[in-house]
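What you see is the complex with one protein chain gone and the rest in place.
To keep things simple, chains are lettered A and B as they appear, and every chain counts its residues starting from 1.
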Amino acid sequence: MGMFDGIAGFGVTFSTMFKKVVTEEYPLVKKVTAPRYHGRHQLNRHPDGLEKCVGCELCAWACPADAIYVEGGDNTPEARFSPGERYGAIYQINYLRCIGCGLCIEACPTRSLTMTNEYELADDDRQDLIYTKDMLLAPLLPGMEQPPHPMRLGDDEQDYYVQGPEMAKRGLEQAGEHDLDTDNRAGANALPGAALVGKAPEDQR
Amino acid sequence: MTQAPEQEAPPVPEGHVRLTIDGRTVDAPKGEILIRTCERLGIVVPRFCDHPLLEPAGACRQCLVEVEMGGRPMPKPQASCTMTVADGMVVKTQVTSAVADKAQQGVMELLLINHPLDCPICDKGGECPLQNQAMSSGRAESRFHEHKRTFEKPLPISDEVLLDRERCVLCQRCTRFSDQIAGDPFIELLERGAHQQIGTEETAWGAGEEFQSYFSGNTIQICPVGALTSASYRFRSRPFDLVSTPGQCEHCASGCSTRRDWRRGGVTRVLAGEEPTVNEEWLCDKGRFAFRYPASPQRVLQPMVREDGVLTPVPWVDALERAATLLAGARDGRGEPRTGEDGEELAPKRGVGVLPGGRLTVEDAYAYAKFARLALHTNDVDQRARAHSDEELDFLAGHVAGVAPSHVSYAHLEAARTVLCVAFDPEEESPIVFLRLRKAARHGTRVVHVGSWTTPAVVKTGGHLLAAVPGEEPAALADLPDDLAAALAAPGAVVLVGERAAEVPGLLTAVSELGARTGARIAWVPRRAGERGGVDAGALPTLLPGARRVDDADAREAVAAVWGVPSLPAAPGRDLTAMLTAARDGELAGLVLGGVELADLPDPDLARAALAEADVVISLEQVLSEVTEHADVVLPVAPAVNRSGTYRNWEGRDRPFATTIDPGQGGSGRVGGTAAVTLPDCRVLDSLAVEMDVDLFTQTPQAAAAELAELGTVAVTPSTPATRPSSPDVSDGTRLTSDDSSGPPLTGRVRLATWRQLIDGGALLAEETDLPGTARPPRLRVAAGTAERLGLVAGEPARLGDTLDLVVELADLPADVVWAPSHVPVPGGVVTLAGLGLGHGDLVDVAAPVAAAVAPVVAHGEPQ
Partner (left out) sequence: MSEPEEYRPDPLTPVLTRRWLLPESWTLRHYTELGGYEAMRQAFAMAPADLVSLVKDSGLRGRGGAGFPTGMKWSFIPQPKPGEEPTAATEDAPQFKPKYLVINADEGEPGTCKDTPLMMADPHSLIEGCIITAFAIRANFCAIYIRGEIVHAIRRLHFAVQEAYAAGHLGKDIHGSGFDLDIVVHAGAGAYICGEETALLDSLEGRRGQPRLKPPFPATAGLYAAPTVVNNVETIATVPSIVAGGKDWFRTMGRERSPGPKIYSLSGHVERPGQYEAPLGTTLRQLLEMAGGMKDGIPLKFWTPGGSSTPLFTDEHLDVPLDFEGAAEAGSMLGTTAVMIFNETVSVPWAVMKWTEFYEHESCGKCTPCREGNYWLAGILRRMNDGQGTEEDIDTLLDVCSNVLGRSFCALGDGAVSPITSGIKYFRQEFLDLCQAQPAATDRVLAGAH
């Protein structure tokens, strides 16, 4: 037995003491995810606040976990929720089933459905984990108006789709923002949950 | 189809030609369209305008193939949907020919240049031939840099059908359907060139003839793109989210196959099923669009018992127990002793009558029939919730009960040289029979209608009307024109008689006699889906299951043996009116009612009085109704989508169907958003009988059907004439007799002709908001001369009887006759002529209404 035998057994301990700590201080310190992290979904809006979702159900079709339920509805002159004829009247994502694969956002033809970096998706009630449309819709940015309201940015939906990116740019510049993409990934990443109005405060649930 | 081996070619069969398609030799019947021959070989040639039930058009040019005739290739690719096969033809489809493939790709590219890219929101997306064929024969990238043609959209061309002209590929299927099949040319091509579009008179001119067709929904189904969409299905769902289940239409006795598409416990749309022997590929708008009634807020979803005058939901066990106790007491006369007006003691009321209604499956009707005989010990069972007579019972026993489709079927109608319609307006009363008659008429069949005016159905089936004054149809049949009598004597002639023949005393006897005289085959076409099955299942006072007569002791014995009872009640039962009269007069203690609408009955007031007077009223219902208001116990029964069973159509053909939505399993247990497990009538009756210590063995429709099959049918010779001479019930003073037909009618008194229209506010249409727009507006029809005499003006309202105001329309009625629909939908219900005490052949007062007297029921046309 050598003289170091007594402390040889602490080799692992000591070496570990000088390694980088892997423990995360969650929830005291929230980790910033990779920019393309597949977090909670968001239903985006056109620059005037109309919904981008057209209720096409392609996300629901693409979903391998059958986590999405959509029903379309008819926009009427009295109640318009999106440009064009159709809007998503019912929109639900069941986060008990969602596996975060992102096939739904690939399927979305209008870039209405995107994923944020919000990852705090745990709860103690099954019902609370079925997110409805009002919870998933993106917050109203400056210049946006809560639907239903008439189309503000053009005469028909083509104006929204063809000139949409341009209009978004103009609208955001006016609002003093620099993020050109209304899907708001970066914004959500910087302040997790801050941009998401859908998730109701704890005391209301 | 035969594949000929190369070494020894078998001879070409008679009437066939031999051709080569993509290197394969095939024999095809002469005159076959090339595209069908390809189909039989399993070669799918893309197409849009081609439809097997429509005449070829050659408009879309998508189906181009290369053809070689007599060794010489044709210089241009040929449209395979218009070319008939010929001997020695060599065909190369896109599979083997680069030219054909290029031609198809080119046409597809051209079709897509003006087609909007709105597949994600299009109702057709996912089941769209254009999408599929763009994938199979289209380019991946567009070369089109110009502007797409745009139109305003959507354009409602009727209350049920929306048109999106941007998506239209102008294949003309819809216009050809309207012209060739339905005969209602309501949509046409307008404009030309790239601005050509589908439209109606209204879309072309801003105003025009009212769109009206009972078959408009079929244009949606045959549209190969999403140009014609359904208002009720619009944006409700995507096809890939739907479960498609075959079903049978519950709305009439035509017996159509349907396809029900549903999700989340509710049907989202109904499509026509393919059934070449019955409805081909068509469906009327009633069958297609009237499917929301199971989601009615009026649905009964739990058993209810009347407690202190209020219906209270209770568990099944309690409800069945209560119903059984009440029924047993009423059956045995154990009710309270009654005191007469003079204070003398009367015997307690005794007996229970059964009114199953006409909407039942065969199994349910059988259960009612068996329940009446075994549990209630009576033959008092009558499914006919409509005008009826003893004469009709004899007719049904002699000509209808147990008759197989081999006697008269749709195929017979198509093959017949002559068809005579008696008391039957096919378009209003059995729309698919109408379509088949029209098809036959277009191919030379002479369809003659005995009626009072040239209805649209008469016009569209060749325009042969044998005018008869209402009530005098028997005389018209007895004295047919010679050529018609001769035509009916020719083989294959058919006489179709409607259920309302029972309204005219002697008419069914006259039909029997006509059949016996000429040899023409007779078929009875009832309106409701369950009527024909009910006749065979014994839901009539004089008939036992399997066409056995109650007054035949051997027949009773045979049935009793199968049912495992010593004997059956021998006395023929009372019919509906007799039962209701007995109940009103205190002779009958109880009534068991199925889906009966009091407004449909010949005397609704009598029915109301009877229900009020009866001690025990048990109602098996889907929705709260006038009957449930009087019921002591309400037992919920399942609508057709939530159960299995069999309808028997007018031909006698069984139309079995399985459960579409099992409320206990899929669909989260919801029916149209409401949790419910309802049971078929036969199961409810079985349980009820068990509570009364009787076994019906009808726990499931399958069990009931098996027993009914075991009973079998006694041999029926359909040409047997009615056994009883007509005994017209002439107690009613207004009923037409020979006396008052001789003199001129009093001023304002005219004879009434009436029958029901297809869409007239029945209970199963209650939830449909758009369908009434497709209905024909209720009108009072009168000849010009009579209108003048009565002071009526076309387009202005006239008053029929005391209260009913209808807009006048001129038609070719006989003098001093008016026609009105027997059911007039009004806000919140239906006004029936029967409810006003008026019937077919009655004398009625008609006058221009005094201004501002009674608020008009119908002012200008549209049902509310």
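We take it that a contact is a pair of C-beta atoms (placed from the backbone, for glycine too) under 8 Å apart; a residue touches a chain by one contact, two chains touch by 3 or more.
Quick caveat, the model's predicted, so the values are computed rather than measured.
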Given B:107, B:174, B:365 or B:493, the one touching the chain that is not displayed: B:107
Residue of B:193, B:206, B:309 or B:828 in touch with the missing chain, whole complex considered: B:193
From B:14, B:146 or B:710, residue that would touch the chain that is not displayed: B:146
Of B:117, B:135, B:347 or B:612, the one touching the omitted chain in the full complex: B:117
Residues belonging to chain B that touch the chain removed from view: 56-62, 64, 75-77, 82, 102-103, 105-107, 109-111, 113-114, 117, 142-149, 169-170, 172, 188-189, 191-196
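To be clear about the criterion, only the chains that are shown with their structure count from here on.
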Computed distance of Cα centres, chain B from chain A, in Å: 51
Residue ranges of chain A in contact with chain B within the complex: 54-58, 60-61, 71-74, 84-86, 89, 109-110
Chain A-facing residues of chain B, complex: 118, 120-121, 125, 153-154, 234-238, 240-241
